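Removed: one protein chain of the complex. Kept in place: all other protein chains.
In order of appearance the chains are A, B and C, and numbering begins at 1 in each one.
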Amino acid sequence: METAILLLSCPDSRGIVAKISNFLYQNNGNIVHADQHIDSESNTLFMRIEWALGGFSLAKEDIAGAFEPLAGEFKMKWQLYFSGNTPRVAIFVSQHLHCLYDLLLRYRGGQFNCEIPLIVSNHSDAHQVAQNFNISLCEFPILKENKIEQEKKQIELLRKEKIDVIILARYAQIFTKQFVDTFPNKVINIHHSFLPAFIGQAPYRQAYTRGVKIIGATSHYVTEELDAGPIIEQDTVRVSHRDSLEDLRRKGEDLERMVLSRAVKWHLERKILVYNNKTVVFD
Amino acid sequence: METAILLLSCPDSRGIVAKISNFLYQNNGNIVHADQHIDSESNTLFMRIEWALGGFSLAKEDIAGAFEPLAGEFKMKWQLYFSGNTPRVAIFVSQHLHCLYDLLLRYRGGQFNCEIPLIVSNHSDAHQVAQNFNISLCEFPILKENKIEQEKKQIELLRKEKIDVIILARYAQIFTKQFVDTFPNKVINIHHSFLPAFIGQAPYRQAYTRGVKIIGATSHYVTEELDAGPIIEQDTVRVSHRDSLEDLRRKGEDLERMVLSRAVKWHLERKILVYNNKTVVFD
Amino acid sequence: METAILLLSCPDSRGIVAKISNFLYQNNGNIVHADQHIDSESNTLFMRIEWALGGFSLAKEDIAGAFEPLAGEFKMKWQLYFSGNTPRVAIFVSQHLHCLYDLLLRYRGGQFNCEIPLIVSNHSDAHQVAQNFNISLCEFPILKENKIEQEKKQIELLRKEKIDVIILARYAQIFTKQFVDTFPNKVINIHHSFLPAFIGQAPYRQAYTRGVKIIGATSHYVTEELDAGPIIEQDTVRVSHRDSLEDLRRKGEDLERMVLSRAVKWHLERKILVYNNKTVVFD
Partner (left out) sequence: METAILLLSCPDSRGIVAKISNFLYQNNGNIVHADQHIDSESNTLFMRIEWALGGFSLAKEDIAGAFEPLAGEFKMKWQLYFSGNTPRVAIFVSQHLHCLYDLLLRYRGGQFNCEIPLIVSNHSDAHQVAQNFNISLCEFPILKENKIEQEKKQIELLRKEKIDVIILARYAQIFTKQFVDTFPNKVINIHHSFLPAFIGQAPYRQAYTRGVKIIGATSHYVTEELDAGPIIEQDTVRVSHRDSLEDLRRKGEDLERMVLSRAVKWHLERKILVYNNKTVVFD
C-alpha cells in the first residue's frame, strides 16, 4: 500500500490543521499517521502527515501543485514524499566495518525502505563485505594533496548514481564545505561519543582519560562545523574503572550500530524535520 | 491560560480529523497540542487535542453539547476536560512513605496540576508527613472482619471530598471489586516489580530469589484482578550478585518514586487513554 | 600471555584468601585479576583469581594436584582453566539468524576467546551464513517422532567435535532432560523476554498483548525446567503504544544480540559461577 508523506513547518496560526485535513478529506485521503509539534518558544508548527494513495482522488504528480496554494497561504516549508519512491543510499566507510555490516544486515532483513547500490571507501578493507552483499564498492584513497579532487569525483559518482542519502558509517574523513553544501541534511554521520562531549579525534581515548562513568554515541546530520550538526539520535551505556580503553571501544561499537541504524530508519521513513540546528523526530 | 482537552477513541474512518479540526477552527479555537494514534490491528483512532479557551467562541458549558453530534456520527468514546478544573487527589499509603513524600514534594514544587486534600492510611506512620505538608490524614485500620465496612466508609469519604483520582503510594491492601468498580481508571497503583513478573506479595524477595539482573517498577490502573490492570509506565534498573535484598529495595524505591510520579503527572494532564486493558500515553 | 583462572566457592571462613594468595605467591604467581564475593545469607565465598603462567613455578599439569589439599581443607567446589585452552563452541540456530550473525561477526572481530567449528540447525536457513564464515553446518530436522533420536545424534556429534559450550542463538526446540543433563551449565540460551515474564512461546506477542512499556531479553543457562535456569544477563528497552508487534520484534532483536553476546563473552572468560540457580558474574 503506497502512501504519501507530507513534512512541513510554518509559523503556527489558527486553522492550519483544519485546512490541511480538509485538503486530504476533500480528495478522499485516508490518514494512516499524523504527528504534530508546536514549538512554543518560536511559535512554529511542525507536522508529518501520511495518507494512503489508494483511493486518493489526486494523481501523485498533481498533489504538489494542488497543495501549493495552501502552503503559500501559511508560509510553509514543506516536502512531499511517496513511500514507493525508494531512496537510493550510499554508505561511506573507512576501516571499522561494524556499522557497515550492521546496516547491510538490517537492509537485507527488510528494515530499511531504500536501495543501497553503492559503498564508498578511502580504504580497501570493505571489499569482501561489499562482495558478500553484492554491492559495488568504489575506493577513493584520500591524501592531503588529492582531497578536493577526490571529493569532486565522489560528488560526480553520487550524482550519477542518483544517491539521495549518504551514510557515514565510521568514515574517517572530514568533508569540505563544498561537499556538505551539496547534500544538505542528507549526510548522516555516527560520532562515537555523547556529543557535544569529546568532539573530533579519538573520543574513546578522550572518554577513558577523563574517567567518565557513561559513554555514548551520536548520530547527526553533517554540517560544515565538525560534529556540530543537528542531532538525530543518541544513546549511552555504563562503564566503570574496570573497563579498559578496548572495552570502551567494544561497548561503544554496539551503541554506534544501534544509534546509527535508528537515525537511518527514521530518515528513510521521512520522520525527521530539521530546524534551528535541531531535529524533530516523529518516531 | 486555560485550555480544553478532548480525549477520544473511535473506529478509524476518513474525515474524522478534518471534522474535528473544522469544529475547532469554526469556533475560533487555537490548538496548542494535538496527538493521534491509529491502532491498525483494531482500526481504532485515538486522539488528544488541546486548545486555548481564550478567544474560543463557545462557552465552557456549551462545548460538550456542540460536539455531541460529531461524536455521535463517528461513534466516539470521548471525554472533555478543562485545565482550570483542578482534579482532587487522595493518596493512600501504608507504612513505606517514600512515594508519599515524593509525590508531596513534587506537588509542592508545582509539578502536578491538582489539589491533594486527603491522605488515607491503614496505619499511623504517615501522620507526621501529613502534618508537615498540612494535609488531613484519615486512618482506617483494616482487619479481615472490618475490611468491607471500612471500604464503604472510605468510599463515602472520597465522595464527600469529591476525589477524582486515587493514588496508591505503596498501599498494602487489596480492594474489593466494589471499590474498584466505583473508580474505574481512576485508581493508580505502583507495583514494585516489572509486571507481569513477580505479581503479588514481596516482589523484591521474589526477584532476589530468582536471581534477575534487572529489577523494575510498574504503575498501572487498578482493576479487579490483582496487578493486572492497564500499565501506564514502567522502568528498570540493573542489579548484580553484589546487591543484597536490602539493596534491591533501596534501588527499587527510587524507581517506584519516579515511575509513579510520571504516571500521576500524565493522568493529571489527561494524556492517557485506556483501551483493551492497555494504555495510549500521549507524553 | 597465558593465564590460569581459578573459580571456586566454599563456606566462608577465616584465612581462605590468605592461604590461596600464599599458594600463588609461594609459587611465584603474579595475580592479574582477582574478584571475590561473600553471600552473607548463605555464608558462601565465591572467588575468581587469574594469574600469569609466565614465571609461575608449577607446570600447568601440576597445578591442580598442588592445589587439591587446600581445596579439600576448605571444602571448595572449584574449577581450573587455562586461557590457552580455547573452548570449542557449537551454535544452535533455527530460522531467526540475527544472533548467529552477531556472534560470528564478534568471533571474527576477535571478541571471543574460542573456536567455533560447528553450527547445528533444525532448518536449512543458515547454510549461507555458515558458508560465508566457513563453518560447517549440520542439519537435524526435528519431528515429534524423531526428536529423541536426533538429540542422540547431536550429542554424539558434539562429543566427537569435543564441544565445550553450546549456544542457543534462537534455537526453537526444547531439549529433553537427557540432553540438558549431558551439558550442565554449558548450554547458554537467549530468551526474547525479560524473564520470568513471558516464559515460553511468542513472548513478543505476549508482551504486546499485555501492553508493557518496556521489553527485555534474558540469557541463561539451560536447565530441565523451561526458561527457568540461572540468569546470566538481561537488558531492557522502552516501547510505547506506537510500537507495533513488528517494532517490538525489531527492537527486541537488538537486545537479544547484545545480551547473548555478553553472556557468551563472560562464560568464555570464565567469569561466571553458578549457585543456587543464580549466577555470580565477575564482569
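Here is the rule we use: contacts are C-beta pairs under 8 Å (C-beta built on N, C-alpha and C of every residue); 3 or more make two chains touch, one makes a residue touch a chain.
All values reported here derive from a predicted model rather than from experimental measurement.
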Checklist outcome for this item: Of the candidates A:Ile148, A:Ile174 or A:Ile214, the residue in contact with the absent chain is A:Ile214
Item to check | Candidates B:Leu53, B:Val89, B:Ile214 or B:Met258 - the one touching the absent chain | outcome: B:Met258
Next on the checklist: Contact with the hidden chain only, please: which chain C residues?
Outcome noted: 14-15, 17-19, 21-22, 24-25, 28-36, 38, 40, 238
Checklist entry - Where does chain A touch the missing chain, residue by residue? => result 37, 39-41, 46, 194-198, 210-214, 216, 230-236, 240-242, 244, 276-281
Item to check | Those residues of chain B which, in the complete complex, touch the missing chain | outcome: 98, 101, 105, 109, 111, 132, 242, 250, 254, 258, 283
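In this section, only the chains that are shown with their structure count from here on.
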Item to check | Farthest chain relative to chain C (centres taken as mean CA coordinates) | outcome: B
Checklist entry - Taking all residue numbers at the chain A to chain C contact, is the shared part over half or under half, that is, same or different? => result same
Checklist outcome for this item: So, in whole Å, the Cα centroid of chain B is separated from that of chain C by 41
Checklist outcome for this item: Taking each chain's centre as the mean of its CA atoms, chain A sits from chain C at a distance in Å of 37
Checklist entry - Where in chain A do residues touch two or more other chains at once? => result none
